[in-house]
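Please read through the structure below; I'll follow up with questions.
Removed from the display is one protein chain of the complex; every other protein chain stays in position.
Up next is chain A:
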């Protein structure tokens, strides 16, 4: 058996698992592992500027590829700095492995320098965690971590590695575990046949059905199957924030996003549906509005790989535990040959009703001569990227504008922190995307608040030559907070404005990038042209937008799904 140090085992296990990129930051407890990383080329290490950035990069990497993202950080502050990133991945079910250094075993519990109980700190926001106690256990622990992270409902897994077991001076036999099985962990992938029969019966009998698709369809790589079901049954399709792109947003059957800032047609169709087929979506509070008034006419079929997601907020009629791809296949097989023409005829009245709602054109907005509207910025990005970019987003108004005005035709193109709503996610996530897709266009839609939460990563972008396009919607305010203050707090702007904004153009230049400031609607198109023509450089677009623009449509609190504001003055 090959002999090597614990540190070498860490790197070797990563290599044997096919890990190509690690995002991290060195420090005392992981110096041995960094030493082992030094003399090899199999695993590329990306040196970040803050560990939170490393976690978001690994996350963006994972979201855009489906491949588990990897983070390597030291003990104590290095580890705790990743917690927001881990929680972000946990809430959105993103596969990630976090290798954290730990103080030497004999000092655990002594409040040693840079000691924190990382397994304890991260426990509520990980799928699982390991504290490895012996060097010979390293390969198995890491292999298990990757297995757990990217099977079943994906999620982050922490592997805590005390310094003494990775000591470069002590050698141990290395054995890569070819097969990882765990008696306590066997996710259910196939739906129960009885439930499949029930579901297909309900679907085929429905007169006003709707397909409600979420991030689970992307995680299960089930886009084609979802599309097949939708097309065969002529179903209208609405998507959660996390599911955008699972079903093409430019498909004629797509109604766009649903929920708090969903389209009128999506929320109306949900509320009036007699059958909801939920594929990998979890009836989150940002979707349902008041659960007491949620979709009163619908028989709900809920397909989810996590049994705990079923009937958690909304009681469902036909629960199906399984992965979206497997269940979709089973459903298609069960339904057999469907006469699509006949099905179209059956749903003609339903579609006619939907077209009426669509006719309200809820996303229309008024352009202005002097002020740039955020919506037109997103439309311009769409135009200049031919709708084919990887778009990462931060959190706030700009996130909703991006979700609504940039229809995604493919899965894994829309990268955003949906569940946790982490400001500061966008830039590092776009960097992870760019590391995985070196030739693709990686755009960040951000705002003047969010971008400043991880702006230090501009330095990493220079080091690794990441030609990201940062589209910052600068409204000199925390837009979404301000919108809520306008709506619910009599426009008392408590701490939602920023008095001393940096000069973002100079800031970008200071980091070695290109900065472009846009202030007038007439300049927008040319500036965007210039931005996307810079193929090899990072461009920071600081775009001054109308400070008073709100995101609409918006559900009215405590109402049903379709109780909505359509503008500052109109309601449904």
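Quick notes on this structure:
Quick note on the criterion: a contact is a pair of C-beta atoms (placed from the backbone, for glycine too) under 8 Å apart; a residue touches a chain by one contact, two chains touch by 3 or more; residues count from 1.
Quick note on the criterion: contacts and distances are computed from a predicted model.
Note on the omitted subunit: UniProt lists it as "Acetolactate synthase small subunit", one of the names in "Transcriptional regulator", "Phosphate ABC transporter ATP-binding protein", "Pyruvate dehydrogenase E1 component beta subunit" or "Acetolactate synthase small subunit". Set against the missing chain, the residues A:16, A:35, A:274 or A:306 yield one that touches it, A:306.
When the whole complex is considered, the residue among A:21, A:63, A:127 or A:358 that touches the unshown chain is A:127. Per the touch definition above, the residue from A:106, A:182, A:333 or A:348 contacting the chain not shown is A:182.
Residue-level contact of chain A with the missing chain is found at 119-120, 123-124, 127-129, 131, 148, 182-185, 306-308, 311-312.
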